[in-house]
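With one protein chain held back, the other chains of the complex are shown just where they sit.
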Amino acid sequence: MADPSATNSADGLMIAVIADEDTVTGFLLAGVGNVDARRKSNFLVVDAKTTVPDIEAAFKDFTTRGDIAIILISQYIADMIRHLVHNYTKPVPAILEIPSKDHPYEPEKDSILSRVTHMLG
Amino acid sequence: MGITEVGPIAFYTWVICSISFVLFLYGVNISSTSDSFIDWGYLYQLFAFVDPYLLSGLGVSMAIGLSVLGAAWGIFITGSSLIGAAVKAPRITSKNLVSVIFCEAVAIYGVVVAILLATKTETVNSLENGDYSASSKAAGYAIFASGATVGFANLVCGVCVGVVGSSCALSDAQNSALFVKILVIEIFGSALGLFGVIIGVILSAHARFKDE
Amino acid sequence: MYGFEALTFNAKDGYLEALVRGYRSGLLTAGDYNNLCQCDSLDDIKLHLGTTDYGNFLQNEPSPLQVSTIVEKCTQKLVEEFRHMRCQASEPLATFLDYLTYGYMIDNVVLIVTGTLHERDVQDLLQKCHPLGMFDSIETLAVAQNMRELYRLVLVDSPLAPYFSDCIRSEDLDEMNIEIMRNTLYKAYFEDFCQFCQKLGGTTAEWMTDMLTFQADRRTINLTINSMGTELTRDDRKKLYPAVGLLYPQGQQGLAASEDYDQVRAVLENYSQYQTIYSKMGFGETPLLDKAFYEEEVRRSIGSLDLQFHYGVFYAYLCMREQEIRNLMWVSECVQQDQKARIYDGIVYIF
């Protein structure tokens, strides 16, 4: 629950994005994007050519990097790697499933929200 | 709009026309003296000794040549537009052949008049002083003028039909309702050539090379 | 002198002029748009586009259809048509058509240059380039490590070289903001294109000057509005204004000093031609001028079709086709995002 790395917390942690091109574009426009000196970026554009192992690798990378606090992932992409998302239990970085413009948001599929609705009965 | 914007052809035409007009006026003003700029008396002699056959030959060749030039010009203007427009609207090709035929008709006028003129043409012997008889000179000039009339009338008529035909093809491709309307304009354009033909025929009707 | 064009124009360009008008008749009409607006899914749109001039261009696409795929395919159609015309064209139409692609070329060069500075993969960058703006040596753009080298090795051979050499000094290249560079190039391009059209003479010059005047003014107004509140100073802003157009130079003086919309409006009110534009600008609020500009552009483009024997139709066709792609993108996005209420906001009816 503690900060993953004390060094980075001073100037803030980043938000990572795994989504379709348009969603990523929007967030980059807002200034979320970060590309460091080693050409490592904190976003992944998923298009028709992106394979599931690519997404898995990026997801694992983002969850273990330490300078990322929130991972935004499009819901339909989360569905592709549902096993990883389901088994992920750490509170930081937080996984957030977001709707994408061409995939309407389905609350039933959301790992968190399904628990929420289950609890609310 | 400066003069350079008018385009080179128009510019040169204008220059040549104005120069010749100035020369013509100069010549008329001082024609009485022999050392005038244009010696009209000498010019008369020159034209008087021209063989009427040459004039009629020129007339015939102008009739056919300029008509065909006009027709060909019209056909390429129409044709290139027609082909381009037919890429997206193939239905227009058969209808718009009318425009091409109109242009073709212009060439046919030329051919008809040329044949007419050619059949009238005869050889005549010159008089002793090298001059020709009045009637043969008149016949030569008449056939020359007739040929020129028909030729130039058909030249511009062909171009006119061509331009209208090109627009006709383009409009028909967009909206087939326009075809008939533009065809009417084209018919009017095509009639221009006929005027020339009529005048040409009348002009050459009384041409007699030899006095009977 | 219209007559002389009528005599000689068709010798070289009659076929292409008729062809481009034929392409134009393939543009979607208001009826088509109305039908498209009734669609409930992208597949409906695909089905409907199948009945139009687009034909079966989407037939081989896998079923979860993306908006970007539609846009890409439409662009591809435009590019194919354009390339077809370019191949048939003889001088000076060929040069004219080349000029039309320089705008895209500028975008591509800027894209590659930024990409190179950020060390992106060249192949990726090339895929993102607009196909109309490709030139032979574009792939080698990426070999250059810095901007000076880039200019010396590659750009010097491209058609854009004069724009670079005229307006961008090599020491500027490295630290210049990429957007400023893009707009400086655009300015040079506009001026050059205008000159070229003047040289062509006749109806082409007349119509194109009119259109380019509008485009230049649009750019000027856009630059003014978009640079408000940014770090761009007045002098810098003024440097980016193209030195053509109705607003040049008097109106540009005023616009360069404008700091809010009301001032821009005040300047524009002196130009009755732009009444349609500034009447869209409300007092004190942020206006959305883009659609007004697009409408004006389409209106002027349609005007070009009333004239024959000139090159303006090619430019007009490009504008209209681009607008159609924008329209289609808008409709598809609205359908996909379920924003039916706003679907009519973005469509500019062409016919």
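The letters A, B and C name the chains in turn, as written, and every chain counts its residues from 1.
Please note the rule applied: a contact is a pair of C-beta atoms (placed from the backbone, for glycine too) under 8 Å apart; a residue touches a chain by one contact, two chains touch by 3 or more.
Everything that follows uses one rule, which is that contacts and distances are computed from a predicted model.
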| item | value |
| --- | --- |
| Undisplayed chain, where the name is taken from the UniProt record, one of "DNA replication complex GINS protein SLD5", "Vacuolar ATP synthase subunit D", "Large ribosomal subunit protein bL21m" or "Exosome complex component RRP46" | "Vacuolar ATP synthase subunit D" |
| Touching partners, among the displayed chains, of the absent chain | A, C |
| Option touching the unshown chain, where C:D44, C:E61, C:D166 or C:E179 are the choices | C:E179 |
| Contact with the hidden chain (one of A:F27, A:F62 or A:Y76) | A:F27 |
| Residue of C:T8, C:T52, C:T114 or C:T140 touching the missing chain in the full complex | C:T114 |
| Residues in chain C touching the chain absent from view | 68, 71, 75, 107, 110-111, 114-115, 118, 120, 128, 130, 177-180, 182-183, 186, 219, 222-223, 225-227, 230-232, 240, 286, 288-290, 326, 329-330, 333-334, 337-339, 342, 346 |
| Missing-chain contacts mapped onto chain A | 1, 3, 9, 11-15, 21-23, 25-35, 41-42, 69-70, 72, 89, 91-92, 94-96, 98-101, 105, 107, 110, 112-113, 115-117, 119-120 |
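Keep this in mind: only the chains that are shown with their structure count from here on.
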| item | value |
| --- | --- |
| Cα-centroid distance, chain A relative to chain B, in whole angstrom | 82 |
| Approximate Å spacing (C-alpha centroids) for the pair chain B, chain C | 47 |
| Chain B, residues touching no fewer than two other chains | none |
| Chain B to chain C touching residues, read off their complex | 5-7, 9-10, 73, 76-77, 79-89, 159, 162-163, 166-167, 169-170, 173-174 |
| Chain A partner contacts - residues on chain C that touch it in the complex | 62, 66-68, 118-119, 333, 336-338 |
| Residue ranges of chain A touching chain C (in the complex, touch as defined) | 21-22, 35, 39, 48, 101-102, 104 |
